[in-house]
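Then we have chain A:
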Amino acid sequence: MMDFTPHIVAFCCENSAYRAVDIAGAKQEGYPSNIQLCRLPCSGKLEINHILRAFEEGADGVFVFACHPDSCKFLKGNVRASKRIEHTASLLEKIGLEKERLRFFHLSELEWAAFLEAVRQGNESIKSLGPSPIKVR
Partner candidate 1 sequence: MKVGSRLEILLRQGKFVATAELGPPKSADLELIKKKASILRGYADAVNITDNQTAIVRVSSIAAGKIALDEGLEPIIQMTCRDKNRLAMQGDVLGAYILGLKNLLCLSGDHQSFGNHPQAKNVYDLDSIQLVNMVRDMRDKKVFECGEEIKNTKKSEILEPRMFIGVAANPFGDPFEFRVVRLAKKIKAGADFVQTQCIFDLPKFKRYMEMVTDQGLHEKVSILAGVMPVKSFRVLQYMKNNVAGMSIPDELIRRMKAAEDPKAEGVKICVEFIQQVREIPGIHGVHIMAVEWEAIVPSIVQQAGLYPRPDVQ
Partner candidate 2 sequence: MIVAEQKEISEIINMVGDHNNILVVGCDTCVTVCLAGGAKEAAILSSALRLAYRVKGKEITVEATTIERQCEIEFVDALEPILKRKDLVISMGCGIGVQTIAERFPQLLVVPALNTKFLGLPEKQGVWVERCQACGQCVLDKTGGICPISRCSKSLLNGPCGGSQNGKCEISKDTDCGWHLIYERLKTLGRLESLEEIMPVKNWSTSRDGGPRKVIREDMCL
């Protein structure tokens, strides 16, 4: 597989992942710097066209970080997010983008280590998929 640095957008719920990312930063552990963060009040706020827009802007991968099941501050936000993401993934596949470019993770606000693991592993999986076929040439 060709080596390239993918563009990745990570949508983060500010009640969990956004905080975990922050702690990871404070720990100075380092994570792939090509991950661009987008702060959301809740993963349930994430809209399908935000994900599509990220791909249009040239993202090679989109990660969504939500709270653990049954632990959403807003009760059902993460459930709504997971359903929307499932729907978006199938849409991506139908329009010729690998659905693996869209990934969904559960994270609590203290799980900075899990965040690091997720982005490292996610980064690798996007790398192995190669650059997004829609990248502006």
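Candidate entries met the following condition: all candidates are chains of the complex that A comes from, given by their letters.
Heads up, the rule we're going with is that a contact is a pair of C-beta atoms (placed from the backbone, for glycine too) under 8 Å apart; a residue touches a chain by one contact, two chains touch by 3 or more; residues count from 1.
In this text, all values refer to a predicted model and were calculated from it rather than measured experimentally.
Trainee: Pick the candidate that touches chain A in this complex from 1 or 2.
Mentor: 2
Trainee: Please give the residue numbers of chain A that touch candidate 2 in the complex, ascending.
Mentor: For chain A paired with candidate 2, touching residues are 47-49, 52-53, 55-56, 91-92, 94-97, 133-134, 137.
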